[in-house]
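Note that one protein chain of the assembly has been removed; the remaining protein chains are unaltered in position.
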Amino acid sequence: MAENILEVRNLKKYFKTPRGMLHAVDDVSFTIEKGHTLGIVGESGCGKTTTGRCILRLVEPTSGEIFFEGKDIMKLNRSEMKHLRKDMQIIFQDPFSSLDPRYTINQTLSETLRINKIRSGKKAIEDRVLELMETVGLAERLINTYPHELDGGRRQRIGIARALAMEPKFIVCDEPVSALDVSIQAQILNLLEDLQEKLGLSYIFITHDLAVVNHFADEIAVMYLGQIVEKAPTAELFENPLHPYTQALLSAIPIPEVLDERPQTILSGEISSPIEPKDECRFSKRCRFSGDRCKECGPKLVEVKPGHFVACGRLGEL
Amino acid sequence: MEEKKKNEMPQDEIALELKNLRVKFVLEQETVHAVNGIDITLKKGHTLGLAGETGAGKTTTALSLLRLVPHPGKVECDKLEVAGKDVLSMSAKELQKFRGSDLAMIFQDPMTSLNPVFTVGQQIADTIMLHNPTTKEDAFKQAEKMLELVGIPAARAVEYPHQFSGGMKQRVVIAIALACNPGVLIADEPTTALDVTIQAQVLAMMKKLRDERGMSMIMITHDLGIIADVCDEVAIMYAGRIVEYGTLRDVFNHTKHPYTEGLFNSLPNIRNRDERLKPIPGLMPDPSKLPKGCAFAPRCQYATEACRNKKPQERMVSDTHMVACTAYDDPAFRINRPEKGGNNG
Partner (left out) sequence: MSRKKEVRGSEELLVSKKYVRQSQIRIILHNLRKNKGAMIGLAIIVLLVLVSCFADVLFDYDTEIAGLDISQKLIRPCKEHIFGTDDLGRDIFKRVLYGARYSLGVGFAATMIGMVIGVIFGAIAGYYCGLAEDIIMRLNDVLSAVPSILMGIVIVSALGASTFNLMLAIGITSVPQFVRITRAAVLSVRNQEYVEALKATGMSEARIIAFHVIPNCMSPIIVQITLRIASAIIATSSLSFLGLGVPVPAPEWGSMLNLGRSYVRTASYLTIFPGIAILITVLAFNLLGDGLRDALDPKLRK
């Protein structure tokens, strides 16, 4: 069996709000094998971004355990964490706000290299900056340009280069392409794929776009209101989605082909509030199969096939 | 989707006609050519999809139809008729009446297109009263009806926009746009800010309302999936021009333009996940420095010397299918994307 690079157990993150506790991430567990990609899919407010931030401890989890290469990072102190940050990096969604507008590409990258003592000496740092730029496909002449002079795709490349500067083993990609145009989106996806192959990286790929995650991930976890409702290898999930929410998500993808009929399960209603949720299936209000049992207690993730987990109270009946 | 009768096209069948629209923004240092000669003919009850990437000129085109291009934009146009009315000669007053009652628009961001200090019912009622002489009470009753039409309980008419979720707000925006029963609705990326499941809800509702009211629609989007779902006809825009125009089948199954092909290749294929994406290399040209020849030539894998030097001519490859590509001067030219089944064109 392949080695796990990351293991998350019972991760919880609650935020205090004036109206009560907001359960942003509620008891989430998963593992990622070295060199693999886990896709986390869900709609806005389902806690996918918070999950990504918690793993890097950019947001302190309320409870839970996170093992990175066997070490429990929740137990690390500040300086040990700083050391570990080199191995774990993040790429952000918005290439406009994720770069300091007053820093050129060169300044952004060389600062990262210098502060973390990854390279020292002017020459070595500059060589590395140029090497990073080449890796992510930025032309040498752009070295002294500011972010506002560049388009979204190039800015996202700088974001990737900054993450790579730390020489990480694992990267959280938080919607890295959703702010980009389709033709640029494909360029960035291919780049991320090549980097994974070349550098043996492991990814968490957070997105709302199922078509992208289908292309990119080895395994997919579908989140709904802070919980994982279904988790399976990508091909299995697309061929045999078991949770009603996953089914609705899949049928909602607009397929760019001329089809005579589009089988669509259109959900009624909207995501309910994640503040102080009751102990019931959180999807039951929108679910067309919802029954009495769904209202009684929240379903647990059950392994229905090797590697395929579903949390649905009426699984056996449907 | 039913087959259209395309050959006869009497005058009263046309909802909107636009000829040779050009929009430029003259700035201090440069002139940005946002739209460079666009023709659109929209039949009654049909939906046209305007597809393209950021900066292709989609939104500017839509704003020109309403004559709402912001300063310092300069609009030139040979003909613009909506529901048989000549929009170009309208006075400011006539324009106000025209906007909303003949032609309405839905903007991309539902969060900012509603006024936070009025209830949603009031906002719909205001639009109704603007165009119809009714009492306040009547208008509010009509507003409640509109809300039910877009799937929001009438009781919520007294609530404020911040009490609604994103999907609900977009429904309210749609209700406002439809309040005066416009003949043509322009929807500018109406679902981009929404989640997929909510997007599916909103699109299904829009399709239903369109069919019920026999409305014509212009759907602006970057998502070819939405186009395939909603539209009858498609115009692919690049750098301010329409590069390919035709029925949905023409453009999707008998793709002719290399840019359209590139767009399709950039999309991850949901049925074949191992296929590597084939992105279009390079970037959209700077609209203030458009290349001399075809604007797409620098990114085009088929580009020849002729493409770089000569502006492409519009060419009809069938009754309904137009493509603007110089490469088709050579009758043997074919793009790599295979034609799909169905017999059209």
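Per-chain numbering from 1; labels A and B assigned in written order.
One rule holds for everything that comes next: a contact is a pair of C-beta atoms (placed from the backbone, for glycine too) under 8 Å apart; a residue touches a chain by one contact, two chains touch by 3 or more.
This is a predicted model, so every value here is computed, not measured.
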Visible contact partners (per top-of-document touch definition) of the missing chain: A
Of A:L6, A:I90, A:V258 or A:C287, the residue in touch with the unshown chain: A:I90
Selected from A:M21, A:L76 or A:M166 as touching the chain missing from the view: A:M166
Option touching the unshown chain, where A:N144, A:N240 or A:S268 are the choices: A:N144
Residue among A:T112, A:Q187 or A:N214 touching the omitted chain: A:T112
For subunit A, residues in touch with the removed chain: 53, 56, 58, 82-83, 85-86, 88-90, 92-94, 97-104, 106, 112, 115-116, 122-123, 126-127, 129-131, 140-146, 148-149, 159, 162, 165-166
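Throughout what follows, only the chains that are shown with their structure count from here on.
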Of all residues in subunit A, those that touch subunit B in their complex: 43-44, 151-153, 181-187, 189-190, 193, 208-212, 214-216, 234-235, 238, 248-249, 251-260, 262, 264, 266-268, 270-271
Subunit A-touching residues of subunit B, taken from the complex the two chains share: 1, 53-54, 165-168, 195-201, 203-204, 222-229, 248-249, 252-253, 262-270, 273, 275-281, 283-284, 340, 342
